[in-house]
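Sending over a structure as C-alpha coordinates; questions will come in a sec.
Here's a slice of the assembly, chains where they normally sit.
Residue numbering begins at 1 within each chain, and the chains themselves are lettered A and B in the order written.
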Amino acid sequence: MTTGTARAVARRAPSPYFTAADVAATGLFGFEGAVAAVAAGLDLLGIVVVGFATALFGGVIRDVLLGDAPPAAFRSPLRIIVAVAGALLAVPFGSLAADAPGVIGVLDAIALALFVAAGAQKALEWGSNGFVVVALGTITGVGGGVIRDLLLSHSPTVLTTGFYATAAIIGAAAQWATAARGIRTPWPMAVGFAVCVTLRTLALAYDWRLPVFG
Amino acid sequence: MTTGTARAVARRAPSPYFTAADVAATGLFGFEGAVAAVAAGLDLLGIVVVGFATALFGGVIRDVLLGDAPPAAFRSPLRIIVAVAGALLAVPFGSLAADAPGVIGVLDAIALALFVAAGAQKALEWGSNGFVVVALGTITGVGGGVIRDLLLSHSPTVLTTGFYATAAIIGAAAQWATAARGIRTPWPMAVGFAVCVTLRTLALAYDWRLPVFG
(Lines give C-alpha, C1' and ligand atoms only; values in the text may rest on other atoms or scores of the structure.)
Protein backbone atom coordinates (compact mmCIF):
# COMPACT_ATOMS: atom_id res chain seq x y z
CA MET A 1 0.00 0.00 0.00
CA THR A 2 1.16 3.46 -0.86
CA THR A 3 2.17 5.44 2.20
CA GLY A 4 1.22 9.05 2.75
CA THR A 5 4.87 10.04 2.61
CA ALA A 6 5.50 8.32 -0.72
CA ARG A 7 2.46 10.09 -2.12
CA ALA A 8 3.54 13.49 -0.91
CA VAL A 9 6.95 12.94 -2.51
CA ALA A 10 5.40 11.74 -5.78
CA ARG A 11 3.16 14.79 -5.86
CA ARG A 12 6.03 17.18 -5.25
CA ALA A 13 8.33 15.78 -7.87
CA PRO A 14 7.27 13.37 -10.57
CA SER A 15 10.44 12.43 -12.46
CA PRO A 16 11.02 14.62 -15.56
CA TYR A 17 11.65 11.41 -17.54
CA PHE A 18 8.14 10.27 -16.63
CA THR A 19 6.65 13.58 -17.73
CA ALA A 20 8.56 13.59 -21.03
CA ALA A 21 7.48 10.05 -21.96
CA ASP A 22 3.90 10.63 -20.82
CA VAL A 23 3.46 13.87 -22.77
CA ALA A 24 5.13 12.56 -25.95
CA ALA A 25 2.89 9.48 -25.92
CA THR A 26 -0.15 11.72 -25.34
CA GLY A 27 0.56 13.66 -28.54
CA LEU A 28 1.20 10.51 -30.60
CA PHE A 29 -1.98 8.81 -29.37
CA GLY A 30 -3.98 12.01 -30.01
CA PHE A 31 -2.78 11.91 -33.63
CA GLU A 32 -3.42 8.18 -34.00
CA GLY A 33 -6.89 8.27 -32.47
CA ALA A 34 -7.79 11.16 -34.76
CA VAL A 35 -6.46 9.31 -37.84
CA ALA A 36 -8.81 6.41 -36.98
CA ALA A 37 -11.67 8.91 -36.59
CA VAL A 38 -10.92 10.47 -40.01
CA ALA A 39 -10.98 6.97 -41.54
CA ALA A 40 -14.35 6.34 -39.82
CA GLY A 41 -15.79 9.43 -41.52
CA LEU A 42 -16.38 11.49 -38.38
CA ASP A 43 -16.66 15.29 -38.54
CA LEU A 44 -14.09 17.76 -37.17
CA LEU A 45 -15.42 17.59 -33.64
CA GLY A 46 -15.68 13.82 -33.60
CA ILE A 47 -12.06 13.68 -34.72
CA VAL A 48 -10.97 15.93 -31.85
CA VAL A 49 -13.08 14.05 -29.29
CA VAL A 50 -11.75 10.62 -30.32
CA GLY A 51 -8.16 11.92 -30.42
CA PHE A 52 -8.61 13.59 -27.01
CA ALA A 53 -10.04 10.42 -25.43
CA THR A 54 -7.43 8.12 -27.01
CA ALA A 55 -4.60 10.38 -25.83
CA LEU A 56 -5.75 10.92 -22.25
CA PHE A 57 -7.75 7.84 -21.22
CA GLY A 58 -4.86 5.49 -20.39
CA GLY A 59 -3.13 8.01 -18.12
CA VAL A 60 -6.39 9.06 -16.46
CA ILE A 61 -7.25 5.44 -15.59
CA ARG A 62 -3.71 4.94 -14.25
CA ASP A 63 -3.97 7.99 -12.02
CA VAL A 64 -7.45 7.07 -10.75
CA LEU A 65 -6.24 3.54 -9.95
CA LEU A 66 -3.24 4.95 -8.06
CA GLY A 67 -5.50 7.32 -6.13
CA ASP A 68 -3.76 10.36 -7.69
CA ALA A 69 -6.79 12.63 -8.11
CA PRO A 70 -7.34 14.83 -9.97
CA PRO A 71 -5.40 12.97 -12.70
CA ALA A 72 -2.32 14.71 -14.13
CA ALA A 73 -4.24 15.37 -17.36
CA PHE A 74 -6.65 17.63 -15.47
CA ARG A 75 -4.21 19.42 -13.17
CA SER A 76 -2.53 21.59 -15.80
CA PRO A 77 -3.41 22.53 -19.39
CA LEU A 78 -0.32 20.74 -20.81
CA ARG A 79 -1.69 17.30 -21.69
CA ILE A 80 -5.04 18.64 -22.89
CA ILE A 81 -3.29 21.04 -25.30
CA VAL A 82 -0.90 18.35 -26.56
CA ALA A 83 -3.75 15.87 -27.10
CA VAL A 84 -5.88 18.35 -29.07
CA ALA A 85 -2.86 19.53 -31.10
CA GLY A 86 -2.01 15.93 -31.99
CA ALA A 87 -5.61 15.33 -33.03
CA LEU A 88 -5.75 18.46 -35.19
CA LEU A 89 -2.62 17.35 -37.07
CA ALA A 90 -4.66 14.41 -38.33
CA VAL A 91 -6.82 16.78 -40.40
CA PRO A 92 -4.07 17.70 -42.91
CA PHE A 93 -1.91 14.57 -42.46
CA GLY A 94 -4.48 11.88 -41.63
CA SER A 95 -5.18 10.49 -45.09
CA LEU A 96 -1.45 10.60 -45.89
CA ALA A 97 -0.81 8.51 -42.78
CA ALA A 98 -3.66 6.14 -43.59
CA ASP A 99 -1.94 5.39 -46.92
CA ALA A 100 1.20 4.30 -45.06
CA PRO A 101 -0.01 1.76 -42.50
CA GLY A 102 3.59 0.75 -41.75
CA VAL A 103 4.29 4.29 -40.53
CA ILE A 104 1.20 4.29 -38.29
CA GLY A 105 2.19 0.86 -37.00
CA VAL A 106 5.65 2.02 -35.97
CA LEU A 107 4.36 5.31 -34.48
CA ASP A 108 1.84 3.27 -32.53
CA ALA A 109 4.53 0.89 -31.25
CA ILE A 110 6.57 3.90 -30.06
CA ALA A 111 3.56 5.51 -28.35
CA LEU A 112 2.57 2.21 -26.73
CA ALA A 113 6.09 1.68 -25.38
CA LEU A 114 6.32 5.29 -24.10
CA PHE A 115 3.02 4.92 -22.22
CA VAL A 116 4.02 1.52 -20.81
CA ALA A 117 7.33 2.96 -19.56
CA ALA A 118 5.58 6.05 -18.13
CA GLY A 119 2.85 4.00 -16.42
CA ALA A 120 5.27 1.52 -14.86
CA GLN A 121 7.58 4.38 -13.79
CA LYS A 122 4.77 6.23 -12.03
CA ALA A 123 3.69 3.04 -10.23
CA LEU A 124 7.32 2.52 -9.13
CA GLU A 125 7.55 6.12 -7.90
CA TRP A 126 4.40 5.50 -5.84
CA GLY A 127 5.92 2.42 -4.23
CA SER A 128 3.59 -0.15 -5.83
CA ASN A 129 4.35 -3.88 -5.83
CA GLY A 130 5.46 -5.73 -8.99
CA PHE A 131 2.01 -6.93 -10.02
CA VAL A 132 0.61 -3.43 -9.83
CA VAL A 133 3.61 -2.03 -11.76
CA VAL A 134 2.97 -4.49 -14.60
CA ALA A 135 -0.81 -3.98 -14.50
CA LEU A 136 -0.59 -0.18 -14.53
CA GLY A 137 2.11 -0.09 -17.22
CA THR A 138 -0.08 -2.27 -19.41
CA ILE A 139 -3.33 -0.40 -18.67
CA THR A 140 -1.66 2.96 -19.41
CA GLY A 141 -0.35 1.57 -22.72
CA VAL A 142 -3.46 -0.15 -24.01
CA GLY A 143 -6.20 2.00 -22.37
CA GLY A 144 -6.24 4.64 -25.09
CA GLY A 145 -6.66 2.09 -27.86
CA VAL A 146 -9.50 0.37 -26.03
CA ILE A 147 -11.50 3.61 -25.60
CA ARG A 148 -10.82 4.59 -29.24
CA ASP A 149 -12.20 1.27 -30.45
CA LEU A 150 -15.24 1.48 -28.14
CA LEU A 151 -16.01 5.01 -29.38
CA LEU A 152 -15.70 3.87 -33.01
CA SER A 153 -17.73 0.66 -32.32
CA HIS A 154 -14.87 -1.69 -33.15
CA SER A 155 -14.04 -4.75 -31.08
CA PRO A 156 -10.96 -3.62 -29.14
CA THR A 157 -7.98 -4.45 -31.36
CA VAL A 158 -5.66 -4.88 -28.37
CA LEU A 159 -7.53 -8.14 -27.82
CA THR A 160 -7.32 -9.41 -31.38
CA THR A 161 -3.93 -8.03 -32.45
CA GLY A 162 -1.06 -10.48 -32.07
CA PHE A 163 1.42 -9.52 -29.37
CA TYR A 164 0.02 -6.07 -28.61
CA ALA A 165 -0.82 -6.26 -24.91
CA THR A 166 1.77 -9.05 -24.67
CA ALA A 167 4.53 -6.62 -25.65
CA ALA A 168 3.21 -4.19 -23.04
CA ILE A 169 3.19 -6.80 -20.25
CA ILE A 170 6.70 -8.11 -21.03
CA GLY A 171 8.07 -4.57 -21.32
CA ALA A 172 6.58 -3.51 -17.98
CA ALA A 173 7.85 -6.69 -16.32
CA ALA A 174 11.38 -6.06 -17.63
CA GLN A 175 11.17 -2.48 -16.33
CA TRP A 176 10.09 -3.69 -12.89
CA ALA A 177 12.86 -6.33 -12.78
CA THR A 178 15.44 -3.67 -13.67
CA ALA A 179 14.18 -1.29 -10.99
CA ALA A 180 14.05 -4.14 -8.44
CA ARG A 181 17.82 -4.64 -8.90
CA GLY A 182 18.36 -1.11 -7.63
CA ILE A 183 19.20 0.43 -11.01
CA ARG A 184 18.18 4.07 -10.99
CA THR A 185 15.88 6.21 -13.12
CA PRO A 186 15.84 6.58 -16.11
CA TRP A 187 17.42 3.20 -16.91
CA PRO A 188 14.46 0.98 -15.93
CA MET A 189 12.26 3.18 -18.14
CA ALA A 190 14.73 2.79 -21.01
CA VAL A 191 14.65 -1.00 -20.62
CA GLY A 192 10.84 -1.11 -20.48
CA PHE A 193 10.56 1.13 -23.55
CA ALA A 194 13.17 -0.81 -25.56
CA VAL A 195 11.72 -4.25 -24.78
CA CYS A 196 8.16 -3.19 -25.57
CA VAL A 197 8.92 -1.32 -28.81
CA THR A 198 11.22 -4.12 -30.03
CA LEU A 199 8.71 -6.90 -29.37
CA ARG A 200 5.83 -4.98 -30.93
CA THR A 201 7.82 -4.01 -34.04
CA LEU A 202 9.06 -7.59 -34.53
CA ALA A 203 5.48 -8.83 -34.08
CA LEU A 204 4.37 -6.41 -36.81
CA ALA A 205 7.19 -7.37 -39.15
CA TYR A 206 6.88 -11.13 -38.71
CA ASP A 207 3.14 -11.28 -37.92
CA TRP A 208 3.63 -13.04 -34.57
CA ARG A 209 0.56 -14.62 -33.00
CA LEU A 210 -0.25 -16.19 -29.67
CA PRO A 211 -2.09 -19.54 -29.59
CA VAL A 212 -5.89 -19.63 -29.81
CA PHE A 213 -7.92 -22.22 -27.85
CA GLY A 214 -11.36 -23.80 -27.84
CA MET B 1 -3.86 22.54 -9.33
CA THR B 2 -6.69 22.70 -6.84
CA THR B 3 -5.54 23.82 -3.43
CA GLY B 4 -6.66 22.15 -0.22
CA THR B 5 -8.43 25.35 0.78
CA ALA B 6 -10.39 25.64 -2.45
CA ARG B 7 -11.50 22.03 -2.03
CA ALA B 8 -12.62 22.50 1.54
CA VAL B 9 -14.66 25.52 0.45
CA ALA B 10 -16.21 23.65 -2.48
CA ARG B 11 -17.10 20.75 -0.19
CA ARG B 12 -18.74 23.00 2.38
CA ALA B 13 -20.85 24.95 -0.02
CA PRO B 14 -21.42 23.96 -3.63
CA SER B 15 -23.46 26.78 -5.15
CA PRO B 16 -27.23 26.11 -5.04
CA TYR B 17 -27.35 27.12 -8.74
CA PHE B 18 -24.95 24.27 -9.49
CA THR B 19 -27.06 21.79 -7.54
CA ALA B 20 -30.30 22.91 -9.20
CA ALA B 21 -28.88 22.57 -12.74
CA ASP B 22 -27.16 19.29 -11.95
CA VAL B 23 -30.24 17.65 -10.43
CA ALA B 24 -32.62 18.90 -13.14
CA ALA B 25 -30.33 17.56 -15.86
CA THR B 26 -30.07 14.25 -13.99
CA GLY B 27 -33.84 13.77 -14.13
CA LEU B 28 -34.06 14.74 -17.81
CA PHE B 29 -31.22 12.41 -18.82
CA GLY B 30 -32.75 9.60 -16.73
CA PHE B 31 -35.96 9.98 -18.76
CA GLU B 32 -34.14 10.25 -22.07
CA GLY B 33 -31.87 7.26 -21.47
CA ALA B 34 -34.90 5.21 -20.48
CA VAL B 35 -36.82 6.29 -23.61
CA ALA B 36 -33.93 4.96 -25.71
CA ALA B 37 -33.99 1.70 -23.73
CA VAL B 38 -37.75 1.32 -24.30
CA ALA B 39 -37.17 1.82 -28.03
CA ALA B 40 -34.43 -0.86 -27.90
CA GLY B 41 -36.92 -3.36 -26.47
CA LEU B 42 -35.29 -3.75 -23.05
CA ASP B 43 -37.28 -4.99 -20.04
CA LEU B 44 -38.25 -2.91 -17.00
CA LEU B 45 -34.93 -3.39 -15.27
CA GLY B 46 -32.87 -2.68 -18.36
CA ILE B 47 -34.82 0.55 -18.77
CA VAL B 48 -34.03 1.61 -15.21
CA VAL B 49 -30.36 0.62 -15.52
CA VAL B 50 -29.85 2.53 -18.79
CA GLY B 51 -31.71 5.57 -17.43
CA PHE B 52 -29.69 5.45 -14.20
CA ALA B 53 -26.37 5.21 -16.04
CA THR B 54 -27.27 7.93 -18.56
CA ALA B 55 -28.37 10.29 -15.78
CA LEU B 56 -25.43 9.81 -13.43
CA PHE B 57 -22.39 8.91 -15.57
CA GLY B 58 -21.44 12.42 -16.75
CA GLY B 59 -21.46 13.88 -13.25
CA VAL B 60 -19.64 10.88 -11.76
CA ILE B 61 -16.83 11.16 -14.31
CA ARG B 62 -16.60 14.92 -13.65
CA ASP B 63 -16.30 14.37 -9.91
CA VAL B 64 -13.74 11.57 -10.28
CA LEU B 65 -11.66 13.77 -12.62
CA LEU B 66 -11.82 16.66 -10.11
CA GLY B 67 -10.79 14.32 -7.29
CA ASP B 68 -14.12 14.88 -5.51
CA ALA B 69 -14.69 11.35 -4.19
CA PRO B 70 -17.13 9.89 -3.46
CA PRO B 71 -18.97 11.63 -6.35
CA ALA B 72 -21.95 13.80 -5.42
CA ALA B 73 -24.28 11.16 -6.89
CA PHE B 74 -23.18 8.70 -4.20
CA ARG B 75 -23.03 11.03 -1.20
CA SER B 76 -26.76 11.52 -0.73
CA PRO B 77 -29.82 9.69 -2.07
CA LEU B 78 -31.01 12.76 -4.04
CA ARG B 79 -29.53 12.16 -7.49
CA ILE B 80 -30.13 8.39 -7.40
CA ILE B 81 -33.83 8.93 -6.61
CA VAL B 82 -34.20 11.61 -9.30
CA ALA B 83 -32.47 9.43 -11.92
CA VAL B 84 -34.65 6.39 -11.19
CA ALA B 85 -37.81 8.53 -11.07
CA GLY B 86 -36.94 10.05 -14.45
CA ALA B 87 -36.33 6.58 -15.88
CA LEU B 88 -39.63 5.21 -14.54
CA LEU B 89 -41.54 8.06 -16.21
CA ALA B 90 -40.40 6.59 -19.52
CA VAL B 91 -42.60 3.53 -18.95
CA PRO B 92 -45.94 5.38 -19.32
CA PHE B 93 -44.65 8.28 -21.44
CA GLY B 94 -41.81 6.72 -23.43
CA SER B 95 -43.65 5.69 -26.58
CA LEU B 96 -45.51 9.02 -26.57
CA ALA B 97 -42.16 10.81 -26.48
CA ALA B 98 -40.70 8.55 -29.16
CA ASP B 99 -43.52 9.66 -31.49
CA ALA B 100 -42.45 13.29 -31.04
CA PRO B 101 -38.71 13.32 -31.80
CA GLY B 102 -38.72 17.12 -31.85
CA VAL B 103 -39.78 17.16 -28.20
CA ILE B 104 -37.03 14.71 -27.24
CA GLY B 105 -34.53 16.77 -29.25
CA VAL B 106 -35.40 19.97 -27.37
CA LEU B 107 -35.49 18.24 -23.97
CA ASP B 108 -32.09 16.76 -24.78
CA ALA B 109 -30.70 20.17 -25.76
CA ILE B 110 -31.92 21.60 -22.43
CA ALA B 111 -30.44 18.71 -20.42
CA LEU B 112 -27.14 18.94 -22.33
CA ALA B 113 -26.90 22.68 -21.65
CA LEU B 114 -27.79 22.26 -17.95
CA PHE B 115 -25.07 19.63 -17.51
CA VAL B 116 -22.50 21.72 -19.42
CA ALA B 117 -23.29 24.74 -17.21
CA ALA B 118 -23.17 22.60 -14.04
CA GLY B 119 -19.90 20.89 -15.00
CA ALA B 120 -18.16 24.12 -15.95
CA GLN B 121 -19.47 25.83 -12.79
CA LYS B 122 -18.14 23.07 -10.54
CA ALA B 123 -14.73 23.22 -12.23
CA LEU B 124 -14.72 27.01 -11.73
CA GLU B 125 -15.65 26.59 -8.04
CA TRP B 126 -12.71 24.19 -7.68
CA GLY B 127 -10.31 26.74 -9.15
CA SER B 128 -9.55 24.84 -12.39
CA ASN B 129 -7.85 26.50 -15.37
CA GLY B 130 -9.79 27.36 -18.55
CA PHE B 131 -8.91 24.19 -20.47
CA VAL B 132 -10.12 22.02 -17.62
CA VAL B 133 -13.31 24.11 -17.28
CA VAL B 134 -14.13 23.52 -20.96
CA ALA B 135 -13.13 19.83 -20.84
CA LEU B 136 -15.17 19.09 -17.71
CA GLY B 137 -18.21 21.06 -18.88
CA THR B 138 -18.16 19.07 -22.13
CA ILE B 139 -17.52 15.70 -20.47
CA THR B 140 -20.34 16.28 -17.98
CA GLY B 141 -22.69 17.17 -20.84
CA VAL B 142 -21.87 14.38 -23.29
CA GLY B 143 -20.80 11.60 -20.86
CA GLY B 144 -24.31 10.34 -20.21
CA GLY B 145 -25.10 10.01 -23.90
CA VAL B 146 -21.86 8.13 -24.56
CA ILE B 147 -22.56 5.52 -21.86
CA ARG B 148 -26.19 5.17 -23.04
CA ASP B 149 -25.01 4.42 -26.58
CA LEU B 150 -22.33 1.97 -25.39
CA LEU B 151 -24.88 0.09 -23.26
CA LEU B 152 -27.30 -0.08 -26.21
CA SER B 153 -24.48 -1.05 -28.65
CA HIS B 154 -24.81 2.08 -30.78
CA SER B 155 -21.86 4.06 -32.03
CA PRO B 156 -21.86 7.11 -29.72
CA THR B 157 -24.16 9.67 -31.35
CA VAL B 158 -22.24 12.59 -29.81
CA LEU B 159 -19.57 11.73 -32.38
CA THR B 160 -21.84 11.53 -35.40
CA THR B 161 -24.45 14.17 -34.53
CA GLY B 162 -23.81 17.57 -36.06
CA PHE B 163 -22.89 20.24 -33.54
CA TYR B 164 -23.61 18.21 -30.42
CA ALA B 165 -20.27 18.23 -28.57
CA THR B 166 -19.46 21.44 -30.49
CA ALA B 167 -22.35 23.24 -28.78
CA ALA B 168 -21.10 21.92 -25.43
CA ILE B 169 -17.54 23.15 -26.02
CA ILE B 170 -18.58 26.63 -27.19
CA GLY B 171 -21.06 26.98 -24.31
CA ALA B 172 -18.47 26.00 -21.70
CA ALA B 173 -15.90 28.35 -23.26
CA ALA B 174 -18.40 31.24 -23.15
CA GLN B 175 -19.10 30.43 -19.50
CA TRP B 176 -15.40 30.42 -18.65
CA ALA B 177 -14.83 33.71 -20.50
CA THR B 178 -17.71 35.31 -18.57
CA ALA B 179 -16.38 34.08 -15.23
CA ALA B 180 -12.85 35.21 -16.14
CA ARG B 181 -14.15 38.79 -16.45
CA GLY B 182 -15.10 38.65 -12.79
CA ILE B 183 -18.86 38.37 -13.35
CA ARG B 184 -20.38 36.49 -10.44
CA THR B 185 -22.45 33.33 -10.10
CA PRO B 186 -25.02 32.58 -11.47
CA TRP B 187 -24.42 34.76 -14.56
CA PRO B 188 -21.60 32.73 -16.11
CA MET B 189 -23.80 29.62 -15.77
CA ALA B 190 -26.67 31.46 -17.44
CA VAL B 191 -24.38 32.42 -20.36
CA GLY B 192 -23.03 28.88 -20.75
CA PHE B 193 -26.53 27.42 -20.65
CA ALA B 194 -27.97 29.95 -23.11
CA VAL B 195 -25.14 29.62 -25.64
CA CYS B 196 -25.20 25.81 -25.57
CA VAL B 197 -28.98 25.38 -25.78
CA THR B 198 -29.25 28.00 -28.55
CA LEU B 199 -26.51 26.47 -30.70
CA ARG B 200 -27.83 22.96 -30.28
CA THR B 201 -31.44 23.94 -31.04
CA LEU B 202 -30.37 25.91 -34.14
CA ALA B 203 -28.27 22.93 -35.24
CA LEU B 204 -31.33 20.70 -34.90
CA ALA B 205 -33.60 23.14 -36.72
CA TYR B 206 -31.22 23.88 -39.61
CA ASP B 207 -29.34 20.55 -39.64
CA TRP B 208 -25.91 22.17 -39.14
CA ARG B 209 -22.90 19.99 -39.85
CA LEU B 210 -19.17 20.27 -39.34
CA PRO B 211 -16.82 19.38 -42.21
CA VAL B 212 -15.76 15.78 -42.78
CA PHE B 213 -12.23 14.90 -44.01
CA GLY B 214 -10.38 12.02 -45.59
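Simple rule for what comes next: a contact is a pair of C-beta atoms (placed from the backbone, for glycine too) under 8 Å apart; a residue touches a chain by one contact, two chains touch by 3 or more.
Because the structure is predicted, anything quoted here is derived from the model rather than measured.
Trainee: So 2 chains are in place, but how many copies does the full assembly in this file really have?
Mentor: 3
Assume only the chains that are shown with their structure count from here on.
Trainee: Averaging over Cα atoms per chain, report the distance between chain A and chain B in Å.
Mentor: Roughly 28 Å, centre to centre.
Trainee: In their complex, what parts of chain A are in touch with chain B?
Mentor: 37-39, 41-47, 49-50, 52, 60, 64, 69-71, 74-77, 80-81, 91, 94-95, 98, 150-153
Trainee: So in the complex, the part of chain B that touches chain A is made up of which residues?
Mentor: 1-2, 64-67, 69, 128-132, 135-136, 142, 146, 150, 153-156, 158-160, 162-166, 169, 209-214
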